[in-house]
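For reference, the structure is listed below as structure tokens.
With one protein chain held back, the other chains of the complex are shown just where they sit.
Chain IDs A, B and C follow the sequence of writing; residue 1 opens each chain.
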Amino acid sequence: MTDLKTLRQLIKLMVDNELTELDLEEGGEKIRLKRRDGSPVITATPMAVAPPAGVAPAAPPAANDGAAPAATEADADEGLDPLKSPMVGTCYLAPSPEADKFVNVGDRVSADTVVCLIEAMKVFNEIKAEMSGTIEKVLVDNGQAVEFDQPIFLVRPD
Amino acid sequence: MTDLKTLRQLIKLMVDNELTELDLEEGGEKIRLKRRDGSPVITATPMAVAPPAGVAPAAPPAANDGAAPAATEADADEGLDPLKSPMVGTCYLAPSPEADKFVNVGDRVSADTVVCLIEAMKVFNEIKAEMSGTIEKVLVDNGQAVEFDQPIFLVRPD
Amino acid sequence: MFKRILIANRGEIAVRIIRAARELGVESVAVYSTADAESKHVRIADRAICIGPPVATESYLNIPRIISAAEVANVDAIHPGYGFLAENAHFAEVCRSCNIEFIGPSVESMRTLGDKVACKQLAIKHKVPTAAGSKEGVTEEADAVKLAKDIGYPVMIKAAAGGGGRGMRVANNDMSLRSGLNAARAEAEAAFGDGTVYIEKFIDKAQHVEVQILGDTHGNIVHLFERDCTMQRRKQKLIEEAPCPKITNDQRKKVCQAAVRLCKAAGYYSAGTVEFLMDKDKQFYLMEVNTRVQVEHPVTEAITGIDIVKNQIRVAAGEKLPFSQKDVKINGHAIEARINAEDPERDFAPCAGVVEEFFPPGGFGVRLDTHCHSGYRVPPNYDSMIAKLIVHRPDREQAIDTLHEALREFHVAPTKTTIPLHQRLMKNGHFRRNDVDINFVERLLAG
Partner (left out) sequence: MFKRILIANRGEIAVRIIRAARELGVESVAVYSTADAESKHVRIADRAICIGPPVATESYLNIPRIISAAEVANVDAIHPGYGFLAENAHFAEVCRSCNIEFIGPSVESMRTLGDKVACKQLAIKHKVPTAAGSKEGVTEEADAVKLAKDIGYPVMIKAAAGGGGRGMRVANNDMSLRSGLNAARAEAEAAFGDGTVYIEKFIDKAQHVEVQILGDTHGNIVHLFERDCTMQRRKQKLIEEAPCPKITNDQRKKVCQAAVRLCKAAGYYSAGTVEFLMDKDKQFYLMEVNTRVQVEHPVTEAITGIDIVKNQIRVAAGEKLPFSQKDVKINGHAIEARINAEDPERDFAPCAGVVEEFFPPGGFGVRLDTHCHSGYRVPPNYDSMIAKLIVHRPDREQAIDTLHEALREFHVAPTKTTIPLHQRLMKNGHFRRNDVDINFVERLLAG
């Protein structure tokens, strides 16, 4: 159950079907599914063995434009790993406006390949791939603000 | 039940029927479904007595001494029907202190057998059995206050 | 002071009264129908007694069942709240005949002020402004037509026993007057068992201004200033505020003193409200007197700091009012928004069912009166109000801003509520400028 392959498949299932939640439990044989819906649902039945994840989602529609990381969508793509931003800042895909991008879709990257720069407090931080594989997707635009944990690239690991 | 195939079928069921939630539990026999409009469709489980009680928190401990009718408790007794009070008042099991009780355990009653008096606003109301059977249990003491719907006797119907 | 009182009501007002009683060290006994078995007033009362099935006539409106519960619980008094039996003089009479104090005014003053014709005559006698019209019930069409000619059309036909706008009709000419007269009589007969109707001048573009009264059984009677309840829909108040932003201190003083005169004349005590219509020229016209605590009493509590419900209980127990008129001061501005479980999309149809998420706002200057919580089931049997959101700020503009923010934070799901409507109204320029009349909301919704 806990091997990455099954996990990926479960996640794909969720994304494809707009599930917002999926709890499983082998021992006591339990399944709990939730789908996206205008009005979120919290079921806190006193007896229920409190499925935390089930109750937790502060489901209420964000009053703000929901700037939260789009991690789940990204992870969705079967077999791809997200390359996430380690900090808040402005993301640059090329060393300078006229220069070529650090990496493009199809490029191979290794652990210390610089994939982008993130400017934080006037400092340009070189972001390395920290993994080896092939860039499959670029998720942000040049000069776009990124948050902590926000996926920047999708990489197909070797 | 945790194999992906079953899962996919369950999810298809959800999508096709616009379910927003689906809980299962094999051991205690439980199913819980929810649709978009937010009104729960609960396919019963043996123990689930009152669906609302599950959702609406009966949970908060009554700050008061919980004078609520003990209906459910009474109903529990196999095959017995509760004879409930139709009003709030003081229940008398005999026409007068020295007189015999209207009915005792083991007595047979028919629809218009008077089983007790309930005093409300100085008026003594004769309470009839409204059913025929045998008195199996007396649930209140003589002179005890009873509420609306509070079981007074348990009757084994013919 | 009483040892124990029974609260013959449900919902937020039952909760409100239980809080006041317990803070005074008085035991509280709740009554409830089977539909409310898990409601908050049942949980927080010292004792709770089930009195009947969901249908109100068999529970909250059923006098014998409530009195029996009161005797079973051996209480000293009954607080009727608002609605249900609150303005039922017969109920008050029954309570007192059973040696149970009715927490409200005297039966006589309830009768006098409850009869709109008698009330109006008393008002005229004591120079309380009223609309021109018949001094007593009108039966003959001819009299009606003559009267209408004297005061000039449009005129209003009202039921003497009516209230809350029920059984009212506007007539613009003799013909509509004739037909309206008969229809109104029949309607009043059916609704109140009293077909008496009367006629008075129709006040156009009116605002609703009401004065809060509080009196004791020792002849002390004061006003707690006025409220503006012009924001209504189908004669149901949506938003109430205090003080009325449109009148001067002189006008305020005049109308408040008039209200006190009327209640004094009726030998009134406990809490009461004298409702007026105010026209464009700030002229006041008596509408009716409500002989009970009002849904919107919290806005007055906010600006005066006086606990109206506690004082109702005190004076019912024979105590003197702990303050006099000169002690009553206005501090800041307060606004209340009634949150109803209604669907604005479906012409405000009530939305019964489970409120799965009820996340209320809070913070500085925000008061919430509610019996609702996440998981609460709104029964289909009673009115749809699930909460009252009240803000108190130094001035009206800040109060509106705070209320707007509080409404924005107020998350209720999946139940549909009037929260979005209130948010819209808080942003409305006419409301912010207080350039509104009692038909404003309906015009807004219509167009």
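One rule holds in what follows: a residue touches a chain if its C-beta (ideal position, glycine included) is under 8 Å from a C-beta of that chain, and two chains touch if they have at least 3 such contacts.
Values in this document were obtained by computation on a predicted structure and should not be read as measured data.
In the complete assembly, the contact with the undisplayed chain comes from C:360, out of C:105, C:133, C:162 or C:360. Of the residues in chain C, those that touch the hidden partner chain are 15-16, 19, 22-23, 40, 44, 298, 301, 305, 307, 331-332, 357-360, 362-364, 366-370, 373-375, 394, 398, 401-402, 405, 408-409, 411.
Residues of chain A that touch the chain left out of the display are 42, 44, 46, 50, 52, 55-69, 87-90, 120-121, 145, 147-150.
Everything below uses one rule, namely that only the chains that are shown with their structure count from here on.
The geometric centre of chain B is 37 Å away from that of chain C, both derived from CA atoms. One finds 54 Å separating the Cα centroids of chain A and chain C. In chain B, 38, 55, 57-58 are the positions where the chain touches two or more neighbouring chains simultaneously. Shared contact sites, meaning residues of chain C that touch two or more other chains, fall at 356, 374-375, 413-414.
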